[in-house]
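Below is one structure; the comments refer to it alone.
The complex is shown incomplete by one protein chain, all other protein chains being positioned as in the whole.
Letters A and B mark the chains in the order given here, with residues in each chain numbered from 1 onward.
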Amino acid sequence: MIKCGVITFPGSNCDEDMIYVMKEVFQCQVEKIWHKDQTLERYNPGDIIFIPGGFSYGDYLRCGAIARFSNIMDPVKKFADRGGIVIGICNGFQILCEAGLLPGQLLVNDSQKFICRNIYLKPYSTETPLTFDLNTEKAYMIPIAHADGRYYCDDSTLKDLIDNKQIMFQYCNSEGIVNSESNVNGSVLNIAGICNKTKNVCGMMPHPERASESELGNSDGKYLFISLLSWIKEHHFVLA
Amino acid sequence: MNIFQTKFHDKTNSAIPTIFATFQVKLMQNPGIETAKKLGLLESEYQKICDILGREPNFTELSIYSVMWSEHCSYKNSIIYLKKLPRKGSRLLVEAGEENAGLVDIGDELACAFKIESHNHPSAIEPYQGAATGVGGIHRDIFTMGARPIAALNSLRFGNPDLAHTKKLIKGVVKGIGNYGNSFGVPTVAGEVYFNDCYNQNILVNAMSVGIVKKNETVSAKADGPGNPVFIVGSATGKDGIHGATFASADLSENSAEDLPAVQVGDPFQEKLLLEASLEAIATGQIIGMQDMGAAGITCSTSEMSAKSGTGMKIWLDKVPTRQNNMKPFEILLSESQERMLIVCQKGGEESLLKIFDKWDLECVQIGEVTSDGRLKYYLGEELVADVPAETLVLGGGAPVYEREYARPAYLDKIADFSPSIVSSPDDLVELARMMISLPNIASKVWVYEQYDKMVRTGTMTSVKTSDAAIVRVKGTEKALSLTVDCNSAYVYVDPHVGGMIAVAEAARNITCSGGTPVAITNCLNFGNPYNKEVYYQFVHALKGMGEACEKFDTPVTGGNVSFYNQSQIGDKTEPVYPTPTIGMLGIIDDKNHITTIDFKNENDLIFLIGDQNNHIGYCEYLHHYHGIIHAPAPHFNLEDEFRMQNAVRSLIQKGLISSAHDVSEGGVFVSLMESAMSSTLGFEIDIPLSFKPDIFLFAESQGRVICSLKPENKTETELLLRSQKVEFYHLGSVKGSEAIIDRVHYGKISDFSSLYASALSLKLEN
Partner (left out) sequence: MPTYLAKINIMPHKELLDPQGKTVAKNMGNLHIEGVQDVRIGKHIEMNIQAEDMNVAESIVDQSCKKLLANLITETFSFTVEQV
């Protein structure tokens, strides 16, 4: 059985949502991890560590800037080095960028406002854990809720992201068209989520865990987690 | 300038030996009646304090009484009428006013704690921090009862949106609510935003929090057991917000912006830690009582908790962690620094308490202990700086109670003179329709609510499809809560009694249309100066109307707050805001299959208008903004008819007969139809029944009506049910195409109306 760990930083507020979805919708074994913990040695490469959304340390200074120095971040790096899968959603994505586990940075939205809205995502590359099973011709409706989600990186990093197929999602409209109107926060190339070169550390601004139950009126997010689970089935022997 | 600092007699100059001061409150600092008046106390109140103490109070004691007996803490000018509201019901677990918030049994061994509170004056001065701390305060009221907040709502009133001042205020308030709530991690699921010139200077910011707790795990705000330790937890105490309680009860003048210390800064991050730590601490079973520190800080929490248990407390003010050096006793006592709480725990439980707060990096310091003599004794080191009986400070104890005089407002004569015959028929209904959909009070508030996280905690079931009330599921049960805030203050202005009833009825109608059953309310009573007889008339009559409607819908009042002195200075005249008794209503949906949304579902579904239809025209957005008429009677309203109509709609929903339901409110039938259409992109084709004047039929705001759509095969059964329950209805037409067609006139594409509706407000605010 796949084991999931969800890290709680002071100020995390989507940790319970992530636990709920992985437990109730996907029947995974889920454990809550406190940010002061010193080790993740009990986790194997086929397991998943989630860094959930929220406002770790109040998002003071820069989003994720203080959380990256928490005790747990060193074990997270080691787990990633062992090939373990690390998924950062929203604030989790910001923390992974601050910690240098993912390239680039998340800047304040071009509207200068917090935006909570259902937007559409188009999978860019299917060679990543969260997009493995997705249809690149389809627009997936997933909510965003952030003030600092404008993905930025320099040109050479962007070229690497493209060449290595590290871009997971782009913001698009309901027809799946990626253009400036559908670029909700002004991200470079409409980027909504990326992974690292070795494809085991992923970060995205939208919240699939908020869109994984039909009861909530939207279950497109479910497909991302289904992808993730089948990616692990497919790859974790290799990585281990 | 802070008058209190200059008045204070510095204790370091004291010539009294410490040994003497230990046993007796120093009398040399008695500031006398003049200072009492400056602190907002009446001469009779000062005399009462002297009688209670058997001597004159010193400055610290005087400050204590002045805040505790301010309107904000004591409800002295409103309590007589608040007590007349229906406050009992089989589902209520505590009586109104008994705890920090109302507590309602929702079944499954769970209870719902909910409350609404105002933060009007702080928001008028510093909109961002004022609104943010308003949100923080109301959430603390909920989680100090042991409940985890699962939803937030708010009701906002601003002045003319064309004014630069209004734009600045709304931007600040929305950002403040958003940043605090989003960071704290509780979804803002619903709210209302109104614009009216009467709020130009004095905006209203009412925030509501809703939480869930296991029935047997609630915590009370009490201080039982002499000898038990008293802790302060959370933020350090600073000089911010001192005398905020008094400030909230004083008239708002143009100089208010200079009252710097009245501003408090919110820290949602600290509050999030406080929430998690408090709930963990409660789970240890060691907590006897807990109270949030809001208005009047340590003073209010220590006195209310002690008075509740008939105990007293010894508090060492020098043990309170402070942000600034050399804070005076009254500053420590009255500081309204945010994100602090007072906890009384079981003696011996200190260790486990400290461990939890340490885990969450929060300060938790013992500052005193519970005593048996009923007195609050505040020390600075060895020195007793204030000594007052707890009971004499609080509502229901020694706090004064007044019945104010009232007189029928003169403007009501103008309303009585209104004749519908002066309302000319508009030339172009299509143009009028486009204007109506763009009015600030009708147009989409998407600019506002997009800045709020509506979905965190994955409980919100109405973030994709809209319902008349917000629906939040209760995880682990088959239930959902249906939540709404409502008040059309213009109706209350033109007819306080009927307007008060409508506020409750409309809230209930929203709950009903969402598929729920109304259960209880919390209210936030925003009025002008209670010493103004006309304002007090509005207060008394609005409450009477509210009470009658609450009785009818069996929705008792569980608590809330009163905010007086909401008024603006216009030249040398003081104009009160419209009487605004905001209703926050809780409804329960026992079966999530009954959830009903406003959007049209299927082409060819029939459109029914359910409820009493007539040619009456009263105050409405159409009269106000098209004809420029403000002084018109309240819209048609009949409590019995409304009640029957709502019961019928609920039956239709529960029998699965209708596909959508949307109440008729601001903007009338046309706006309701359009909103159902815009939420779905499906159009409609209707005919206005022959006996009605088109402009009145489309845009008047008669109450007690709902627009429903239903499948043709459900028509007969629907009609039978409505007839058997003696509820009027009209089959207006059907859901069709992608246009609005009324009496064969093409009003335009739904998508065009959608763009108008979505952009009208943001265009105004961003330019």
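To be clear about the criterion, contacts are C-beta pairs under 8 Å (C-beta built on N, C-alpha and C of every residue); 3 or more make two chains touch, one makes a residue touch a chain.
On a predicted model such as this, the values are computed, not experimentally measured, just so you know.
Peer 1: Relative to the complete complex, which of the depicted chains are touched by the chain excluded from display?
Peer 2: Per the touch rule above, the missing chain touches A, B.
Peer 1: Just to verify: which one of B:Lys222, B:Lys239 or B:Lys764 makes contact with the chain not shown?
Peer 2: Counting the whole complex, the residue in contact with the absent chain is B:Lys239.
Peer 1: From the list B:Val189, B:Val205 or B:Val263, pick the residue that touches the absent chain.
Peer 2: Spelled out, the listed residue whose C-beta touches the missing chain is B:Val263.
Peer 1: Quick one: which of B:Asp105, B:Glu126, B:Glu276 or B:Asp641 touches the chain that's been left out?
Peer 2: The single option touching the absent chain is B:Glu126.
Peer 1: Pick out which of B:Ser209, B:Gln291, B:Ser337 or B:Thr392 touches the chain that's been left out of the picture.
Peer 2: The missing chain is touched by B:Ser337.
Peer 1: Taking the entire complex into account, which one of B:Arg55, B:His165, B:Arg323 or B:Lys655 touches the absent chain?
Peer 2: B:Arg323
Peer 1: Which of these, A:Tyr20, A:Tyr57 or A:Phe93, touches the one chain of the complex that we don't see?
Peer 2: From the options A:Tyr20, A:Tyr57 or A:Phe93, the contact with the absent chain belongs to A:Tyr57.
Peer 1: Which parts of chain A face the unshown chain closely enough to count as touching?
Peer 2: Its contact residues with the unshown chain are 57-58, 60-61, 66, 69-71.
Peer 1: Using the document's contact rule, name the residues of chain B that touch the chain not shown here.
Peer 2: 125-126, 128-129, 235, 238-240, 257, 260-261, 263-267, 269-270, 323-324, 337-338, 361
The rule is simple: only the chains that are shown with their structure count from here on.
Peer 1: With chain centres taken as the means of their Cα atoms, state the distance from chain A to chain B in Å.
Peer 2: Distance between chain centres, rounded to whole Å: 37 Å.
Peer 1: Across the complex, what residues on chain B touch chain A?
Peer 2: 175, 178-179, 182-185, 267-270, 272-273, 360-361, 449-458, 460-465, 473, 475, 592
Peer 1: If we count contacts the way the header does, which residues on chain A are in touch with chain B in the complex?
Peer 2: Result: residues 10-11, 13-14, 16-17, 20-21, 53-55, 57-60, 113-118, 143, 145, 147, 207, 209-210, 213, 215-218 of chain A touch chain B.
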